[in-house]
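A single protein chain has been removed from this complex, and every other one stays in its place.
Letters are used for the chains, namely A, B and C, taken in the order the chains are written, and counting of residues starts over at 1 for each.
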Amino acid sequence: MRGEMAAFILLAAVTVIPAIVVVTSRNIVRAALSLVPTFLGVSGLYVLLQAEFVTAIQVLIYAGAITVLILFVIMLTAGGTGLPVRQVNEQVPLGILVAGALAGGLLFVLLRAPWPMVSGEMPRYNARAIGTALLTNYALVFEVTSLVLLVSLIGAIIIARREGS
Amino acid sequence: MSWALEILKASLYAVIVFTFAAVFAAMLGVYLERKISGWIQARVGPKHVGPQGILQTVADTIKLLQKENIVPRNADFLVFSTAPLIVTVAALLGYVVIPWGKLGDWILIVRDLNIGVLYFAAVSSLIVIGILTGGWSSNNKYALLGGLRSASQLISYELPLGFAIISVAMMAGSLSTVDIVNAQRDVWFVFKQPLAFLIFLIAAAAETNRIPFDLPEAESELVAGYFAEYTGMRFALFQLGEYAEMLAMAAMTTVLFLGGWRGPWLPPILWFFIKTYAVVFFFMWVRWTYPRLRIDQLLNLSWKVLLPLGLLNILGTGLVVTLAR
Amino acid sequence: MLVDWLYVAVFGVVGVLLAVLPLAIVWLISPRGEYPQKLLTYESGVVPFGQAWSQFNVRYYLFSLAFVLFDVEVIYLYPWAIVFKELGAVAFMEMFVFLAILFLAFIYAWRKGALEWV
Partner (left out) sequence: MQLGLSHFLALSALLFSIGLYGVLTRRNAVAILMGIELMLNAANVNLVAFNRYVSPGVMPGQVFALVVITLAACEAAVGLALVMAAYRSLETVHVDEINLLKW
């Protein structure tokens, strides 16, 4: 048990510290790259929560695909580090206040609420259980997902494409 | 206490696998590449260091160790130094789920993850980040262009690769690599899924930047692509990552389609290596025989041929399996 | 199960350490001599002009866009692939509808030239 706690603290550090870099770094590419350890840290948290399949998906989609997309867009627009330009707006004090207040409020509520905790283990074959759930109980969610993908692909292509070409 | 023991054991495994990859994938790989290219082009290849030049790569490694690590003034130092590490470590992480063989009842695998092949696909997708940032951080036009091209190529071929893996998972009913090998007790999946095998082979060659898919580093137009600015050991790490990934892909081809360690007479480990190096030889043979593709041909092949074929293959397999149930 | 992933984590950490090791050796034994010309970006031997960090064509974006969306589709194929045998024809039909809708997306992207490298 103590091992799990140590792993959690380590993963929390791996998640939160790069996350702070993501929102504060003046170098936009480094900010985007800091997303990678954050995503990997979150996937480690999923391991602790016995969600193997979601772990792999987190790495595959977030770290392997979305980060690449973000890096592409940074390289295709501003191009460089973004260091010569101001990266933050005038809301920094307000932002700190709001984010701090939100964190405080959330922690206050979350840690006091009496959650109906149930002890038990997750299914050993995670992917199998998810597949069964997706194809039976959540079949509608599953089908609608493909519609969402279709619509966002069409939308994104229309928006990103140069007109008339 | 048991945790500490496991960590120690895992570190030991990691050191062994790392050394194995450095020796068998990179050193032997580079040597074989040079020998085979020489053989195909009717030359001799490396000959002077050691018998038949077998120590050539060792000499090269020692040479690279003495080289200065130059970081260009305009480069982004932190990103520049991290990029080769990402490529190498991501390539090595895939080795966790490869079953190398069987000794009695004991399967030689670091860890048989439930989601083995998905894990393999996930960690190899991290290589893109290393290559893209390596190209970007050099602040060199050719390197950046090479990095962008390489990233487009790698992401384009990741999809057909995934489809081929899924076709095999459908036949085996599991994502664990050991289960997949065990499912090929009677017939290798290459005979049940020839199309998926072809797709996987092409996509694997593209994922490891082999000619005819080596556009990112095309010497004649891009100097050396994304690692143009890298020198000495950092350059060697990129090479190590690339060859480690090639061996991992060849091993994965063996696991998914060629029955893994299965085979008559010879011990299983030997079978596994024979099959894996046969695939490696195939990659090299193709590399020194075919000319480079143009980038539009490259992307067309992935998006307009392999992707729809892979999808149709999955649907066809699903239909057949469902009907035959 | 946690032990499995402990191995993965250790592999990552030890991998980084072992990759840094030769770099450390190099740092110890390699010669060092810095002068401005050496630290110049190499490019192809010609003195570089301008910044490399400039704008590139949008077509790279269209490919990565299509990649992300189709990659998301793949994550639903994995769990389906290992259970569809037990669930029978219904599961196959569900996936057929799912893929058919995505095939429309694929055809759209193709027809609109998003998969075209011009």
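A few remarks follow.
Quick note on the criterion: a residue touches a chain if its C-beta (ideal position, glycine included) is under 8 Å from a C-beta of that chain, and two chains touch if they have at least 3 such contacts.
If you're wondering where the values come from, they're calculated on a predicted model, not measured in any experiment.
Interchain touches from the omitted chain, evaluated on the whole complex, reach A, C. Even with one chain removed from view, subunit A keeps its contact list with that chain: residues 1, 4-5, 8, 12, 15-16, 19-20, 22-23, 28, 31-32, 35, 38-39, 42, 45-46, 48-51, 53-54, 57-58, 61-62, 65-66, 69-70, 73-74, 76-78, 82, 85-89, 91-92, 94-96, 98-100, 102-103, 106-107, 110-111, 115-123, 126, 129-130, 133-134, 137-138, 141, 145, 148-149, 152-153, 155-157, 159-160, 162. Looking at subunit C, the residues touching the absent chain are 58, 61, 65, 68-69, 71-72, 75-76.
Heads up, the rule we're going with is that only the chains that are shown with their structure count from here on.
Distance from the subunit A centre to the subunit C centre is 17 Å, each centre being the mean of its Cα atoms.
Averaging C-alpha coordinates per chain places the centre of subunit A 28 Å away from that of subunit B.
Centre-to-centre separation of subunit B and subunit C, using mean CA positions: 14 Å. Residue positions 52-53, 57, 60, 64-65, 68, 72, 75, 81, 124, 127 of subunit A each touch two or more of the other chains.
Residues of subunit C in contact with two or more other chains: 1, 6, 51, 53, 56, 60, 64, 66-67, 71, 74, 78, 81-82, 84, 91, 99. Within the complex formed with subunit C, the subunit A residues making contact are 4, 7, 44, 47-48, 50, 52-53, 55, 57, 60-61, 64-66, 68-69, 72-73, 75-77, 79-81, 124, 127-128, 130-132, 134-136, 139, 142-143, 145-147, 149-150, 152-154, 156-157, 160-162, 165. Residues 3, 6-7, 10-11, 13-15, 17-18, 65-75, 81, 84-85, 88-89, 92-93, 95-96, 110-115, 118-119, 136, 138-145, 148, 151-152, 155-156, 158-159, 162-163, 166-167, 169-170, 173-175, 223, 228-229, 232-234, 236-237, 295-296, 299-300, 303-304, 307-308, 311, 314-315, 318-319, 321-322, 325 of subunit B are the ones touching subunit C in the complex.
Residue ranges of subunit A in contact with subunit B, taken from their complex: 3, 27, 29-30, 33, 36, 52-53, 56-57, 59-60, 63-65, 67-68, 71-72, 75, 81, 124-127.
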